[in-house]
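For this depiction, one protein chain was excluded, whereas all remaining protein chains were kept in their positions.
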Amino acid sequence: MKRHLISAAELSRDDAVLILDTAAELASVAGRPIRKLPTLRGLTVVNLFYEDSTRTRTSFEAAAKRLSADVINFSARGSSVAKGESFKDTALTLEAMGADAVVVRHSASGAAHRLAGWVTGSVINAGDGTHEHPTQALLDAFTIRQRLGAGGGGAGNGASGLDQRGGGLDGVRVTIVGDVLHSRVARSNVLLLSTLGAEVTLVAPPTLIPYAVDRWPCRISYDFDTELRKSDVVMMLRVQQERMNAAYFPSIREYRRRYGLDAGRMALLPEHAIIMHPGPMNRGVEIAAEVADSPRSTIVAQVSNGVIVRMAVLYLLLGGAGEAA
Amino acid sequence: MCAMRPESGPEQGADSPDWKAVLTPEEIRRALTRIAHEILERTHGGEGIVLLGIPTRGVPLARRLAERIGEFEGTPAPHGSLDVTMHRDDLRLRPARALRRTEVPPDGVDGKTVVLVDDVLFSGRTIRAALDALNDLGRPRAVQLAVLVDRGHRELPIRADYVGKNLPTAQREVVRVLLEETDGEDSVLLGERDQ
Partner (left out) sequence: MSEEEWLIKGVSVCGGPVVDVHIVDGQFVSVGRDLEAVGARVLDAAGLIALPGLVDLHTHLREPGREDAETVETGTRAAALGGFTAVHAMANTEPVADTAGVVEQVWRLGQQAGYCDVRPVGAVTVGLGGKQLAELGAMADSAAAVRVFSDDGSCVADPLLMRRALEYVKAFDGVIAQHAQEPRLTEGAQLNEGEVASTLGLAGWPAAAEEAIIARDCLLAAHVGSALHVCHVSTAGSVEIIRWAKSKGWQVTAEVTPHHLLLTDDLAQGYDPVFKVNPPLRTRTDIAALRAGLADGTIDCVATDHAPHPVEAKEAEWAAAANGMTGLETALRVVQLAMVDTGLLDWAGVAMRMSVRPAAIGRVPGHGVPIAPGSPANLTLYDPAAPPEAVDPATHASKSRNNPFAGMALPGRVQATFLRGVPTVLDGKVTR
């Protein structure tokens, strides 16, 4: 499946570094008079979004357009079979329309895998159920490298700063906090960040930690305050109200008290540490407003990095000849 | 994604054919000095010029030229690099290539005389791509081209303004430029392709 990007697990360290380096180079395009490159001219990228997500969809759209690709937005509602056209039929329609790449977001884990079996173009997973969201992990890794590699980072772990190009995230201590069980962002990040050499720790109440996670390349902790003090990066995940109704935790109040990142906890972080969130945020639940708006927060940078990282992915998947079968 | 790899180093089969040195380090040095003088002559003393090297080996060449110009005029000429990967016309023939660095000096290219610098001029397609890439950066007053070696076989109406050495070659021959900065030594080699 080398012509797709479906799971962060498929990326070797070299692959990941190549994507980050390519993105770093493309970052300068935004500052030019002509913010476009002709590279994917004549190619068609289809955004197939079964879940509402203006943010991610427009990010991919911007990325594709900056590379001069044609973009078609295909918004399909509901799950297949039960409602209207089946997923397979939609895939075959896109195939007939000549999609060179399909960016797919779907509420069912494995949807991107299935799609890859039905289309000849490239499939980019923009989030499938609770499985993975690899471009999110890539833009998160890029943001970490950008912020902590810019000369001020790594003080806590003894490293003298990270390499930018050609380098990974070796020794960076990343703590991911929140509803890991239902988070495709968490899964992709655990895989990608550890591939790049980071030390990943998951913090959540036991009910929100997946079963058999001891096989994953990360540590687990239930104690946010202890982990905070030794983190270079804190990545907050969105927690949803519905989880309370399914007895994952007793109340929003208790969740916030034990796992929320408020100003008090932010003060415990090492000086150089950064705060991340894939968005959308629940201000006042997992993250306090003043934390989200602080200079340590990379939330806005993550959004702009999202476009250039997705440009890099589109270029590397579509910008050359396909893999020989 | 593993299909992609950073641009490969020296040509394949580099260790097999008989390589013939067609330029010695001394000849290269003299060629660059001559080109630097020529640039100064044709640009009224290097006014408003920017040297942009095309990666990989065009970059150290541009830097050397800029330094030479600096020796003669007192201040080194602004120089940088211009990656052309995204503008190539042969992208779909090979797996996607890693991008190289584009670094433009702070004053930009608008209204400047840009001198593109590359090691070997062959089909001219790389330069065509460079002109497109340059166009996206701004609007130079003029664009000129300096190459260390012109080996003929142009496929587009492109010509160099400054040439280190004109080297007639057969299509099947291979020209390899080695530079101190990238390969540990200065040399221009001519060999035959195996296939």
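Order as written gives the chain letters A and B; numbering starts at 1 within each chain.
Just so it is clear, contacts are C-beta pairs under 8 Å (C-beta built on N, C-alpha and C of every residue); 3 or more make two chains touch, one makes a residue touch a chain.
Predicted model only: the values in this text are computed from it and were never measured.
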{"item": "Shown chains that the omitted chain touches within the full complex", "value": "A"}
{"item": "Residue of A:A111, A:L148 or A:L261 touching the missing chain in the full complex", "value": "A:A111"}
{"item": "Options A:T22, A:T39, A:S59 or A:T130, residue touching the unrepresented chain", "value": "A:T130"}
{"item": "On chain A, residues whose C-beta touches the chain left out of the figure", "value": "79-82, 86-88, 106-111, 113-114, 128-132, 184, 187, 210-213, 215-216"}
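Note that in this section only the chains that are shown with their structure count from here on.
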{"item": "Chain A and chain B, separation of their C-alpha mean positions in angstrom", "value": "38"}
{"item": "Chain B residues within the chain A interface of the complex", "value": "1-6, 83, 86-87, 91-102, 132, 135-138"}
{"item": "Contact footprint of chain B on chain A as seen in their complex", "value": "2-3, 5, 10-12, 14-15, 18-19, 21-22, 25-26, 28, 32-34, 36-39, 315-323"}
